[in-house]
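Before any comments, here is the structure.
Only one protein chain is missing; all other protein chains are in place.
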Amino acid sequence: MYEVITAPLPGLDLRRHYGHYQSPAIRAGGLIFCSGMIAVDPQTGERQHGTLSSEAQVIFGNLKLLLESAGSSLDRLVQVHALIHDSVEYDVLNRVYRQYVANGPPARTVWAVQIEAGFKVQLDVVAAA
Amino acid sequence: MSLQRQVMASPLPGLDARRGFGGQMSMVVRGGEFLFVGGLTAVDPDSGERIRGTTMSETRRILANIKLLLEAAGSSLNRVVKVNVLLQNMLEAPEMNEAFAGFFPEPPPARTVCGACLPHGARVMIECTALA
Partner (left out) sequence: MMTEKLARSAIQPKNPLLNVSRSANLPHVPGIRVGDYLFLSGMGPIDPRTGGRNHGPIAEQIRTTLNNIKHLLESAGSSLERIVRVHVVLADISHVEEMDRVYREFFPVDPPARTAWSMPLRFGNGCEIECVALVD
C-alpha cells in the first residue's frame, strides 16, 4: 500500500548529497509521487547546470531511471508540474519536453517559480504505478 | 462503485477553514484512499489567527497543524506520500528543510520545494497528500 522508492543509482539520492529531507518517490494507491527532479548526475549526484534544454534532458533521464526501477515508465506519467525559472523559456521547455512524452503525454501545468540552486527547470511528477 | 469523497472535520476551531478562511476551502478532503490537505500558512490552531515569524518557525507551525489535521482524519505523518512547499524566498530553503527533519518520521515523504509569491505576507505555504 505505501512503499518508499529508493534511489536506483546513488546520484539520485538527493538526501544523501544535499540533505533534502525527502525520499526519491513514494508508491501508494496505484500511483507514484516523485520528489521534484533536478539535473544531477545520476551516478555522482553532481549538479549539471546548463541550459533549460540540457537540464531537462538530464531530468527526464533521471525520471526514466527512477520510474522504471519502480515498475513504471515515462509513458505512465499522469501529471507534471514543469517548474521553470523564467516563463520566457516556455517554448524552449516545450521543444525538449515533447521529445520525452510522445506516446500520450500527461496533464501538465507550467510554474514559473524560483528553483533551488539556480537551476532553470525542475519536474514534479505523478505517475501511474 | 464511485470513490468516496468526504470533507474531513477539523480538530480545532483555528483549523476550521469554513470559519477562518471564509468558506472557500476545506482543509482536508478525502478522495478514494487519499487525503488531500490544502495549502496551509502558519495559523494558530485554536484562534485561526495568522502567525508571522521566520521561515523556520512558520514551517514548524504548519507541520504541527498538518499533524493535527491528519490525525483527526485518522491518518498520520508517516502516511504522507507527497509534500509541496512554496517559499516566499528560496534562499531560506535550508531553514525550512531543518524544520522538516525534526518532524517527519523516517523515511520521509516525497517533496518538491519552490519559490513563489504567497498571500498575506506568509513566508511558507505547505500542502500535502497522504493515505487515509
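Order of writing sets the chain letters: A and B. Residues in each chain are counted from 1.
As a working rule, a contact is a pair of C-beta atoms (placed from the backbone, for glycine too) under 8 Å apart; a residue touches a chain by one contact, two chains touch by 3 or more.
Quick caveat: nothing in here was measured; it's all calculated off a predicted structure.
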Chains on display which the left-out chain touches in the complete complex: A, B
Which of B:16, B:98 or B:127 contacts the chain that the document leaves out: B:127
Chain not shown, touching residues in chain B: 2-3, 5, 7, 17, 22-32, 34, 36-39, 84, 86, 116-120, 125, 127, 129
On chain A, residues whose C-beta touches the chain left out of the figure: 3, 27, 29-31, 71, 76, 78-80, 87, 90, 94, 97-98, 101, 104-113, 126, 128-129
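The rule is short, and it goes like this: only the chains that are shown with their structure count from here on.
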Distance between chain centroids, defined by C-alpha means - chain A, chain B (Å): 23
Contact footprint of chain A on chain B as seen in their complex: 32-34, 79, 81-84, 86-87, 90, 93, 97, 100-101, 104, 107-116, 129, 131
Touching residues (chain side chain A, partner chain B) in the complex: 1-2, 4, 15, 19-26, 28-29, 33-36, 81, 83, 111, 113-116, 122, 124, 126
